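What you see is the complex with one protein chain gone and the rest in place.
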Amino acid sequence: MSIEELVKVENLRKYFPFKKRIFSKKVRYIKAVDGVSLSIKKGETLALVGETGSGKTTTGRTILRLYEPTGGKIYFGGQDITKMPKKKFQKIRMQMQMIYQDPYSSLNPRMSILNIIAEPLRELMVKNIEDRVLELLESVGLRREHMYKYPDEISGGQQQRVAIARALAVNPKFIVLDEPTSALDVSVQAQILNLLENLQKEKNFTYLFISHDLSVVRYISHRVAIMYLGKIMEIGMVEQIFEKSQHPYTRILLESIPVPDPKDRKRKKLRLPGEIPSPLNPPSGCPFHTRCPYAKDICSQKEPGYVEVESGHLVKCHFAEMIE
Amino acid sequence: MKELLSIENLHLNFRTFWGTAYVLNGVNLKIYENEIVGLVGETGCGKSVTSMSILKLLPSNAELSGKIIFEGQNLLELSEKEMKKIRGKKISMIFQDPMSSLNPLFKIKTQMVDIIKLHHNIHKDEALKKAMELLKAVNLPDPHRILRSYPHELSGGMRQRIMIAMALSFEPSLLIADEPTTALDVTIQKQILDLILDLKKEYHFSVLLITHDLGVVAQTCDRVGVMYAGNIVEVADVNELFENPYHPYTKGLLLAIPDPRYKKPLKPLRGNVPSLFKPPHGCRFHPRCELAMDICRREKPQLIEYSKNHAVACHLFRRGDKK
Partner (left out) sequence: MKKDEVIRVLKIMFRNKLSLLGIIIILVLMLMAIFAPFLAPYPDQARGEPNLEEKLQPPSSKHLFGTDYMGRDVLSRVIYGARISLLVAIAVVSLGLLIGIPLGLLAGFKGGVVDTIIMRVTDIFLSFPPLLLALLISVTLGRGLENTIIALAVSWWPWYTRLIRGMAISIKEKPYVEVAKSMGISSWRIIARHILPNAISPVVVQGTMDMGSAILEASALSFLGLGVQPPTADWGLMVSQGKGYLLNFWWYPTFPGLAIFITVLAFNLVGDTLREILDPRLRRRFL
C-alpha cells in the first residue's frame, strides 16, 4: 500500500439485522454496504454519490467505525483499524472527523459557540483557550462577536462553520462530509464549499464527500464513486465520471441532473423505469439490472466484476466499453 | 396570452409573540394561461406563503392585504364557502411531502374515491373508474395494485404521482406545485418534472412551480419570478433571466450555484438572509448588495418592466433609461 493513501477500504461490508415479524426467529439482513473497496489519497476529495438507500452514508459512518463493520478491512495511515481496541483507536479517531448534514443538530443548543469549540481544546490541554477559539473561528470566516452566541442565534451557514471550526480544533487529517451543504440555501452553499476547498489547500485535508447532488460533486471532488444498493458501480477521476462514464446508471444519473441553463434543456425522456429496489431483497446478478435499459440475460444471472476501462476508472458492468 | 391569475401588491404580516413578521412586502406576479411560472428563492423569502395566500390557507395570525385576481374575481374578498369551490377544483396544490397530504390509515382507493365522489357527485363505481384513469394518466404502473395499497407501502415518487393524479381530478386551471421534487432523488425528480410537463400539454393548465433549485427552473419553466425577503425582485422569460439577469441578487445566485457540466469558480453572496421581524429599510437586499447606493437604503424600488417581458425591482434600473 502506498504511503500516499491515507484511507483504504477493502471489501467493506455492513449488514443490519432486520426482523420482519416480531416473533419470527429468522433474522434477515439489510446489506447496506456490500463489498465496497476504495482508497483516498492525502489531500484528495473522494465523492461518494448515490440515491436514498444506496448506502453512501453507512459507508462513511462505518469507515469511522461509528458502525462496527460486518466484514472487510479499513486502513488509516497504513494501520489496520478494523478491529483495533477502543482505547488505542481513540487516538486515531481524533484525526478522523465528521461534518453532518444538519448543522443545528450537530451543535449542543445549550452551549455557547465558545464552549462548543473549547470543549475539545480543554481535553487536549491547550493553553489560552479563548485565543485559540478565536483563531479557529477566524479560519472559518467568523468573528469574535460570534463566540458568545448560541447555535439558535446564528444562521445555518454559520452553524456549519462552527461545526467545521470544532472539527479543526483537534487537527484532523481526514474529514467525512455527510451532505454538508444540502440543508443550506444556495447562496450559503457556495460559501461553505469554498471554505472547505480553501481549508483543504491550506491544511492538506483528505475528504470523503457524501452527496446526492452531482453539481456540487463536480465542483468539489477530485474523484467520484457512484454507489447503488451498497455497491460501487463506477469509480474514477471526476472528468472520467462526468464526461466518459461507462456505466448505464451513472449515465442516467447525469442525464437527470437539472442543469441551470434553459438552453441546455434535456427534453429526452428518462429511460429509467421504477425506483431503487429494497436493500432487503436485492436483485440477483447485477443489482442494477431491474432498471437498466441495456440489461441482457447475463445481467440477472451473474454479478459483473470491475473492468478498468482507463487507468483508475473502474466500471462494474458486463457491457462496460460497449455502450455508445 | 390570457391572464389567469394576477397578484397585486400583496402584503402579508404575521403577528407573533415576538413581534410582527413582515413576510410579504408588496408582491406582484401574473400567471397567464397554459404556462409554467417558476417562483424561486431561498428559505424564508416568502415563496411558499405566496402560494398559501392564493388559496387563503394561512394561520389565523396572518394579516393579508392587496389583491389576488383569479378569473376576474378578487380571491381575498371571497368567503370561506366560496373559496372551497375554488380550492382543489380550479386551483389545485401539491406539496413537498406527499405523505403529509395522504391519510396513512386508509388505502389509496378509499382516499381517491372519496374525494372524487364528493366533488363530482357521482356514484362509487364511476369514481373508481375515474381514479383508475387518473392513475394511468400519471403513468403509474399497475393501478389496481396501487389502489389497494396504503400510502406507506409506496415510494416517495409514487406518492407524488398519486397527489398529482388527485390534483388533476377536477381539471384545474392552475396547479400550484410547492417544492414537489425536493424530497425525491434526482432520477425520480426528473420523472416527476417530465410528467408535469406532459400533463400540462394534455390538460392545458398553468403551473406555479415553487422551488429553491435554479436547475429545476431552467429545465421546466416558461417564466420565472425571483423572490428575496418578501419581494419579487425580478420577473422574466426563463431564457432571458438566465442569459441576461438584471437584479444583483439574481446575478449573485447564478454565480453561486455549481454547474454539473464543468467546474467553474463559485462566487458566494456575502451575508445572510435578513430577519423578517426587522427587515432592512428601502431595498431589502441592500445590506448584501455590492452595488448598493444611498437611495437603496431609503427607498423601496418598485417592480418595473425595464425591457420587454423583463421586469426588475432595483434602483439601478429606472424606468425610461432603457439601454
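Note that the chains are named A and B in the order they appear, and that numbering of residues resets to 1 at the start of each chain.
Keep in mind that, in the parts below, contacts are C-beta pairs under 8 Å (C-beta built on N, C-alpha and C of every residue); 3 or more make two chains touch, one makes a residue touch a chain.
Everything numeric here is computed off the predicted structure, so don't read it as measured data.
Novice: Among A:E4, A:E123 or A:E138, which residue is in contact with the omitted chain in the full complex?
Specialist: A:E123
Novice: Which listed residue (A:L107, A:V216 or A:A320) would be found touching the missing chain in the intact complex?
Specialist: Reading the full complex, the residue touching the unseen chain is A:L107.
Novice: Touching the left-out chain: which of A:H146, A:R166 or A:H247?
Specialist: A:R166
Novice: Of the residues in subunit A, which ones touch the absent chain?
Specialist: On the subunit A side, contact with the omitted chain comes from 64, 66, 90, 93-94, 96-98, 100, 102, 105-111, 119-120, 123, 150, 163, 166-167, 170.
Note that only the chains that are shown with their structure count from here on.
Novice: Over in the complex, which subunit B residues touch subunit A? Could you list them?
Specialist: Residues of subunit B touching subunit A: 42-43, 141, 155, 157-158, 185-191, 193-194, 212-220, 238-239, 242-243, 252-254, 256-264, 266-269, 272-273.
Novice: Can you list the residues on subunit A that touch subunit B in the complex?
Specialist: 51-52, 155, 157-158, 185-191, 193-194, 212, 214-216, 218-219, 238, 242, 252-266, 269-270, 272, 274-276
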